[in-house]
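Yeah, one chain of the complex is gone here, protein chain that is, but the others are all in their spots.
Take a look at chain A:
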């Protein structure tokens, strides 16, 4: 799998500064529509701008990389403008994800955070799975990176359906981005519906306690709430995949929380970081920490389905997941002594 990705990365990073079409066209470039010789011939020639033989007429080189990018970008625009795409009942828009969201996230995930991913084989190739992660970073970029990692590294390129706080769905624009990228409100009916439909669901049981914690508390898992995620998994017999994310704690180190301002704005916290709000909009740029994401072996729940309402079972399982993530965090931190390592 890494073999397949490596050359693609090289080619993308070389070409993408050239223009916006590179972003739109990127996904489409991978499976070359014109097989064999003309394509292999066109790509290097395009990179080097050969001067020898000029093309004889217009539209004579449909196999040329740039031409295909422009064409696929335009086709994407036309599809968007005529409404010619599909949206699922949660509002998930795969066309928009493949052509806009994931290419942008991939830039952050690869170039900015230099993310390393371990244990991707622990994520099932088909069928439902509940990915449970640790939450941190003041702004919930870790959720986006987790879904970027899964989509990028998983052999099937699976989409992670994130469950978000209702605050996310209260905010205009943000709510629609969340829905279109596959998210929905964190509640049991939605979680169970997605899991029954065979989707991969991502959840962060720490919630705001995790994202909004002080920098001194970094990599200390907070309380896991009532374990609603466990009962959703038990009711549907879905395996739980604990995921440890290292790196998000350092992107916006929270030094203080201005509580009165937070109350005034109706937010769970108002962060003060080394750069925010001092540098204004510049303070919104995340620090380029080194990220590591580990997917731990799945915890099967199919034989415990009848215990979905047993608080003892739910709490024990919730604790087991929490412990697994905490240990994985320690393991990853040992491998990454410098938070800003290359």
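Definition applied: contacts are C-beta pairs under 8 Å (C-beta built on N, C-alpha and C of every residue); 3 or more make two chains touch, one makes a residue touch a chain; residues count from 1.
Methods note: contacts and distances are computed from a predicted model.
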| item | value |
| --- | --- |
| "Glycine cleavage system H protein", "Divalent metal cation transporter", "UDP-glucose 4-epimerase" or "FAD-binding molybdopterin dehydrogenase" - which is the UniProt name of the missing chain | "UDP-glucose 4-epimerase" |
| Touching residue (missing chain; options A:107, A:120, A:139 or A:185) | A:185 |
| Of A:111, A:166, A:306 or A:323, the one touching the omitted chain in the full complex | A:166 |
| Those residues of chain A which, in the complete complex, touch the missing chain | 49, 51, 54-55, 57-60, 66-67, 70-71, 74-75, 77-78, 80-91, 93, 166, 169-173, 175-176, 179-180, 184-185, 187, 189-190, 193 |
